[in-house]
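Selected chains from the complex are presented in situ; the others are not included.
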Amino acid sequence: MTVVDNQALEQLYSDFTQAGVMALWTQRADLMPDVPRASAVPRIWEWAQLLALAERAGRLVPVGRGGERRAIALANPGLGGAPFATPTLWAAIQYLAPKELAPAHRHSQSAFRFVVEGEGVWTVVDGDPVAMRRGDLLLTPSMSWHEHHNTANEAMVWLDGLDIPLVAALDAGFFELGPGELTDRSTPYRSRSEALWAHPGLVPVARATAVPNSPLVAYRWSHTDEALDSQLDLERSCPDVTLEPGHAGVRFSNPSTGGDALATMRLEMHRLSPGTKTARTQSVGSSVWQVFSGGGAVELSGTTSLLNHGDVVAVPSWCPIAFQTTSGMDIFCFSDAPIYEALGLARTKRSPGS
Amino acid sequence: MTVVDNQALEQLYSDFTQAGVMALWTQRADLMPDVPRASAVPRIWEWAQLLALAERAGRLVPVGRGGERRAIALANPGLGGAPFATPTLWAAIQYLAPKELAPAHRHSQSAFRFVVEGEGVWTVVDGDPVAMRRGDLLLTPSMSWHEHHNTANEAMVWLDGLDIPLVAALDAGFFELGPGELTDRSTPYRSRSEALWAHPGLVPVARATAVPNSPLVAYRWSHTDEALDSQLDLERSCPDVTLEPGHAGVRFSNPSTGGDALATMRLEMHRLSPGTKTARTQSVGSSVWQVFSGGGAVELSGTTSLLNHGDVVAVPSWCPIAFQTTSGMDIFCFSDAPIYEALGLARTKRSPGS
């Protein structure tokens, strides 16, 4: 770009600043890159380390009104010190000490819990006590009241996923405190939500209307496990039922619409058979993965790292990612894909594994 | 209506006939009644009698190319000799003799089978062998190939439901014969459709796109039974989960959309607790009900009739209907409700049971 009069230009830019305006032409390429140029970086957190820190926090920090939850957020180093795993996703390890309680609140942010190990906690979602056990996925959709209580003599930890960064970026956060005491300490094996909704293909006639977030708030491991196994079994005769050879995947859905369980987050469990190497994919939008069982390796932007039980991976937008495993691996995944699909911004590129 | 010149008028009407036109004003009230004036009538068919006729047909009539299926249709007396249960719905008892086969065909009409008793038949739907057992609902959506084979040493009967009358009224029928021989005689316990789709709230990622008819084509009795029981259990603490006190209902849904399993027919199972009397309802559109277990009575346009296992009831549009039972009753129901909802013609009126 040819500019004639540097002094006049400097004066112009100075007047721009005064007037509260800025030139596009000096920063176009940064504002509108050729391909997504995420400031978030690919990052892995080791479960063993997260667990140790959570246990120390359990001894030192009480759960109480105000701080609300003993949750330790994974902070992506590219995001300038914000406690966000990606620009849209919050991922934290939450620790509840033996017999500990976390009283009710609600917020416009949607949340889920994924239980990588342990049991004994009930989360009460809009008055419905929901047991949390290994492998389960539990939802607390936007504006549902929720409280937790640990009935066990051991601490319990789990992965919390929320859309806190998205809701913050959109200035859409509302938060309300409930009563200071727990409202329900019952410990039913099955939630009311499941009694009503956890029947394959069956919808209660009295509730046969589409709602934006899933009315089913607990997805049990036994179902997920069986669905993944069935997919891999079926793959032998019908190869197109899996995502690619040896790679099964189920999406946790809203049974009233067939769409995503939460309006702002996609939730999936993937299973890689022993010896599987996935294609390398790039997607617009970010995701967080947690190894649930088994282990293997992940390739992120060309760098391969080992993955063990519980390890958490943050994947920025458009970052190439591929998995491989010799012994087999189950990986839970959550992403912001529904946002991009709703706004017409979704794009994916797939190349064969190297 | 005052008419001056009768002779001229007669001549006019005669000229109308010649010209292929007709007056609205002489038949307006018939063409556009104040409320639906169905020509179909309320009608009950006794299962014992249907069964006896089906067995006789089994001895006398072979299943063969052309006739295609040994299905005996319930003919509503109000429909002028057509073999239709209602103006939009076909209901038939189908009989397959021991070891008998019914080779493949497909058609634009959608079909389902509901198994009121027996087992041993597999229906192969688009290459997927689906076992038929007591209480199961099996789908053959529009244009899916299907063939049946009875593996047992006993005959099997079931209820066939189709949208034949609707498709006939709409002149939308296409029909194709498949090969003369059976394509698949395997007898898996579980169909591929179930392996892929019969997991509560879980959608295969590789198939996560909405499709108009359900990709799940078998709904097993154990799930239906448990869903109904759960609803009645839950009713004690959450009264609004049932349709009315003591009246549970589940809808067979398309897990890819949360909507009706078939685009043209609504499929439901209802359970009435002992001592339940339902509200009297009138709906635009027609329905067919079959007692699956237990018994009771149905009130149709003010006339009450007893109902036993397997009995089939045809309910015309806007006909008041109510059920009652002392010992409890499970009733399967199919209706044309999705049509009216799609076209903005749905209307329901509900009054308390007398």
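A and B label the chains in the order they appear, each numbered from 1.
Basically, contacts are C-beta pairs under 8 Å (C-beta built on N, C-alpha and C of every residue); 3 or more make two chains touch, one makes a residue touch a chain.
Nothing here was measured: the structure is a model prediction, and the numbers come from that model.
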item: Whole-assembly copy number, given 2 chains displayed; value: 4
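As a working rule, only the chains that are shown with their structure count from here on.
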item: Chain centre separation in whole Å, for chain B relative to chain A (CA means); value: 42
item: Chain B residues touching chain A - in the complex, by the definition given at the top; value: 192, 194-208, 210, 214, 216, 219, 223-224, 226-227, 230-231, 233-234, 237-238, 240-243, 249-258, 261, 268, 270
